[in-house]
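Please read through the structure below; I'll follow up with questions.
Then we have subunit A:
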Amino acid sequence: MSDPILATHSLSRSFGALKATDNVSIDLRAGEIHAIIGPNGAGKSTLIQQISGVLAPDQGRIELLGEDITRLSTVTRARAGLGRTFQISALAMEDTVFENAMLGALGARGNPWSFWRAAKRDTALSETALAALEQVGLAEARDMRTADLSHGQRRQLEVAVALTLAPRAFLMDEPMAGLGASGSKQMTGFLDGLRAEAPILLVEHDMDAVFALADRISVLVYGQIIATGTVDDIRKDAAVRAAYLGEDL
Partner candidate 1 sequence: MKKLLLATASAALMASAAMAEVKVGMITTLSGGGAGLGIDVRDGFMLAIEQSGRDDIEVVIEDDQRKPDIAVQLADKMIQSEKVDVLTGIIWSNLAMAVVPASVAQGKFYLSPNAGPSALAGKGCHENYFNVAWQNDNLHEAAGAYANTAGYKNSFILAPNYPAGKDALTGYKRFFGGDLAGEVYTKLGQTDYAAEIAQIRASGADSVFFFLPGGMGISFLKQYADSGVDLPVVGPAFSFDQGILQAVGDAALGVVNTSQWNKDIDNPTNAAFVESFSAKYGRLPSLYASQGFDTANLLISAVDKADVSDADAFRAALEAAEFDSTRGAFKFGPNHHPVQTIYAREVIKEGEVYTNKILGPALEDHADAYAGACKM
Partner candidate 2 sequence: MIAERPLAVLVLTALLAVPLWALAVDEPFTITLATRAAILALAAVGLNIALGMGGLVSLGHAVFFGIGGYAMGILAYHAQTYTPLEIFGLSIEGTKSMPVIWLVATLVSALAAWGIGLLSLRTSGVYFIMITLAFGQMFYYFAISWSAYGGEDGLSIYVRNGFPGVNTLVPIQFFALCFALLCAALFLNARLQAAPFGLALNAARQVPARVETVGLNPVRLKLVAFVVSGAITGLAGALFADLNRFVSPTMFSWQLSGELIVLIVIGGVGRLMGPVIGACLFVTLEHWLGGITEFWHVFLGVILLLIVLFARGGLVGLLTGKEGPHV
């Protein structure tokens, strides 16, 4: 088995008496989709925030490509190859779709200090941005204001921005959130193909999508990983059933 691309080791973080993440160790290997599921309040957001660098863990380590990134800022983690999407679209709403994608391309270049030449005329940037938009199927809408996009289109744009960075690992926070059945299906198909480019750590509520996509699933309850395994393992796991009792598993 290859070395993991992304891994956490005994990650813990408390808020007062509450252990939001408790000794969490997970890993993400090349080519896979690893889904994290769990009931509301299980600590999924806290985990994501720690991996992306918004929250510092109290204990534990995070590694990307074998390098310790625990103490690095969000910005440096992104440069090191971590591509994140947000649960609630974090896009520049006043700007066009194309401009949002350009921002990603600019991030990929790592140097925004260009003050004179118009960004539009910068062919290298435009090409990266356009390619990502085409990949998610938003090339047609490139000149629309982001605020005017449909919810589904925003989710697509969210992924497109992450794509421009050509990350080594994706960290996706509920990409299906708010999508209808058809939108969800379309996104599932898209993510399915994406794992070839880089593995995806997927936090998701939509169980149909999770079961359709995931190579492995980890279940997070009260801040702890209670089970990790293939889709079939998880379906059968008694502890998971107990934790989800009353939920439609």
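Inclusion criterion for the candidates: all candidates are chains of the complex that A comes from, given by their letters.
Points worth noting:
One rule holds for everything that comes next: contacts are C-beta pairs under 8 Å (C-beta built on N, C-alpha and C of every residue); 3 or more make two chains touch, one makes a residue touch a chain; residues count from 1.
Bear in mind that the values here come from a model prediction, so they are computed numbers and not experimental data.
Looking at subunit A and the listed options 1 or 2, the chain it touches in this complex is number 2.
Chain contact summary for the complex, subunit A toward candidate 2: residues 52, 54, 73-76, 78-79, 83-84, 86, 90-95, 99-100, 102-104, 106-108, 110, 112-120, 122, 125, 161-162, 164-165.
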